[in-house]
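In this view, the complex is presented without one of its protein chains, the others remaining in place.
Each chain carries a letter (A and B) given by its place in the written order, and its residues are counted from 1.
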Amino acid sequence: MQTEDRPTPVKLPPVEEELAQRCAWLIRLRWLAVAGVFLGALAAWLLATGLPVPHVAFCVCGGLILAYNLLFLQILRHLRRQEISTVAWGRFASAQFLTDWVALGVLVHLTGGIASPLLFFFVFHAILASILLPPRPAYGHATFGVLLVGLLALLEGAGLLPHRPMEGFEGIDPRDLRAVATRFLFFATAIVFATHLAGSIARRLWARTMELTRMKDSVEAAFHRTRTLYDIARAVNSSLDLSQVLNTIVARTTVAMDGKACSIRLLDEEGRLLKLSAAYGLSDSYLQKGDVDPARSPVDQSAMTGWAVQVPDVAEATAFQYPVEALREGIRSVVVAPMLLRGTAIGVLRLYTARRREFSDEDVGFLMAIASQGAAAIENARAFHHLEELEEAKAKFVFLVLHQLKTPVASLRSSLSILEEGFLDEVDERKKALVARMVRRVGGLQDLLHDLMALGSMKGRVTGRAKGTVDLSAVVREVLDKVQSEAERKRIGIDAVLPDGPVTMSGDADDLDKVVGNLVENAVKYTPDGGRVSVTLVADQSRARLVCRDTGIGIGEEALGRVFDEFYRAGNAKQFAEGTGLGLSLVKRLVDLYHGDIRVASKVGEGSTFTVELPLE
Amino acid sequence: MRRPAPDDPSIEGVTAPENRLINHFFHDFKGGLSTVIMCMDALREGIEGPVSQDQDRWLEKAERNCQHLVSLIDDFRDLTRMEDGSYPPEAEPVDPAAMFEQLSQNVADEAARRRIRTAFDLPDGLPGPRMASPLVGRSLTRMYGVLVDCTRTGGLLLTTVHVQGTGPRPELVIRIESEGVESDAALLESVFDKLSQAGAGLQWGRGYTLLFCRTAARYLGGDLVLSPWPGRGTRVDVRLPLGPPGQDRG
Partner (left out) sequence: MEGKAKIFMVDDDTDLVDIVRSVLEAAGYEFASAASATEALDIVDTVAPDLIILDVMMEDLVAGFRVVNQLRNFDAFPQNRKYEKVPILMMTSIQQQTRMKFSQDAGSRLLPIDAFLEKPVKPRALLQKISELLNR
């Protein structure tokens, strides 16, 4: 039985576990023996066959066995809690057998020495010992049992111990040397034979059991590794967040390799130092030991040439940059695998174990595979980051462009207005109508710039600006004031149902003004003259709900799913009024930023209902 | 670092919505301006009755502003398309000699108004008409507009052209020197920084015109470099390949 270093996520290693279970079995069997002793005493008393000794002695004997079995049970429980070697388990089993032999010897003596019928039980015990123990201790125990019985016979024969034959088993006189010797010889032969037979069968079974255990174990380990590789590959492909992917890799690798810890170090921009990028299972103080300089760490240096390097024992290694720190951290063995990107190492993946361990080719191959997955993740993330930067620059550029367009468009509008209002020369009604149309159109361009800039300025914002507390109810009231004149012009009645008290939430008044304003202005805009618009705000402890309902032109079924798309404008909306097609996109983005929810229900020709729910905390 | 190709499908998802938004904006904005311009033209042509002289002048000025906005929008749009590689390969006949003749005519009025001396030093061996991208004429036209503005009143705007390389695709090497304030190289380079235009805009910050020209030159396989003209002003060196475009880009 050799010590195994297989990954065992729970409890004891398989061989130790097997031994522990066998010891437990021995203890369970002993309860039967205890019961047998008490039952024997009881039967002998009832049948009055007359034991050679008082029942009391017999019962005391049973009691002693009971007591030491309890003791062994405690020891077993104690031993299970700590990681002890197979040798220790063997000693524990031997101790039990020795105690048993002595107890059995006493019982045999009490029941007639060499003539005792209990002598047979020595055979059972020999069998048990040879099942539980390796051959040499098993024969040792057999010899011990034989010698014990021989000594007993000698002592009784010499009269040094009283001979107490049982009724019906008096056939042998302990002083009859020939009979005693014959009996002893048969006894010894039986014991040796039983030990040999049971031992050889048990060994074969044991070998098979161990083989199966190991196979199961390696299949499980292989499965676990495949699973790990698969999970890592999935993480690499599904996430562009580099630190998240690398953290997944180190954590999963540690578990799959049954290691103590794992870390990833990447070359810095100058390609000189290996800087820590992710770690699992290492203490902060160890991580703060500093960057690894491959020039001073031959292990990393040779790993960077493309081959994984093993350090089976840090204590004996000289090729390690921080051996003292590593030992203090409880690190015993290390493997360093290169992270290769198209043949060039961009960093290293290190696996640490707490116990001394030689890594198999399989182990190393697995680590290399994981390291290359890590390299792929790094490339993905870097490419994406680069792209994001390009996008960000582009977005900023567009923003500036829009900003630059604002002034000329505004001056265009004012110069047309000057014309419209007749400051230059008189304009007749027809010309005035055309110029007014141009002014309105340029105003539309201003709206477009304004809305797109509002939309653009929200890029990169991840949450609603929590500038302070806003009274949503006041925001709604202000918006209603703003649309008042337009509603009056179109003879649209506005019903407002607002709570009496304030509806406070954290956020930015401008943001919420945009949300409410766009919805209410749209309602007025897309409702024909003489229609109705109703605005309802209700709130409880956690949420506020704003419902904006109109009797307007409505939104067709085919357009309902797209009204929040940028620049989308439903056919009937285009016909009915001017718009940029950005207002509702802006509302949706803002509501999303505030972790709220927006819904729309509508029927063409009857009107639309927009419902916004916003969390209040 | 691999720079992802614009048509890499994995990148499509990242850039497409943004590009669509921008393209949509360009379309709507230019459409609106076009309609306004058409209305101005119609008004000036008396479609709703005659307009007075003052009104006509006023409208003409507004229309010029409008047209300027349209060309700005076109430039911005094409700038973004050149940057993401989606600018369509087009070609039109370009005759370098005629092109410089046209350019000198374009700047003549403004130059005369500000007493700027313009000189075009063209070699005899300019290549004949070729198919080239319309970007060539457009960028040079834009650039001269800026350069005239930046030359000091009474200063010199000197253009020296020569042809480098023969065969199917010769290169036009154009050096334009403008008398004015001599700027240091760093300030000149900052003209091309899209995001710091506002700060650098003292002298060269004519919108994004120079950025557009450099992007176009590079897109066409050439380049544009600004450098100080020691003791006198600023120097622009442009290299532009003349020949059938689309040869070295798919």
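FYI, a residue touches a chain if its C-beta (ideal position, glycine included) is under 8 Å from a C-beta of that chain, and two chains touch if they have at least 3 such contacts.
Please read all numbers here as calculations on a predicted model, not as lab measurements.
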Inset, instruction - With the full complex in mind, choose from A:306, A:528, A:571 or A:605 the residue touching the hidden chain. - result: A:571
Inset, instruction - Spell out, residue by residue, where the missing chain touches subunit B. - result: 23, 26-27, 30-35, 37-39, 41-42, 45, 47-48, 66-67, 70, 77-78, 81, 86-88, 90
Inset, instruction - May I ask you to list the residues on subunit A that touch the chain which is not drawn? - result: 434, 437, 441, 571, 574-575
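By definition in this document, only the chains that are shown with their structure count from here on.
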Legend entry - Computed distance of Cα centres, subunit B from subunit A, in Å: 58
Legend entry - subunit A partner contacts - residues on subunit B that touch it in the complex: 1-4, 11, 14-15, 17-18, 20-22, 24-25, 28-29, 32-33, 35-36, 39-40, 42-43, 48-49, 51-52, 54-55, 58-59, 61-62, 65-66, 68-69, 72-73, 76, 80, 83, 194-195, 197-198, 207-208
Legend entry - Of all residues in subunit A, those that touch subunit B in their complex: 379, 382-384, 386-388, 391, 393-398, 400-401, 404-405, 408-409, 411-412, 415-416, 418-419, 424-425, 427-428, 430-431, 434-435, 437-438, 441-442, 444-445, 448-449, 452, 455, 566-567, 580-581
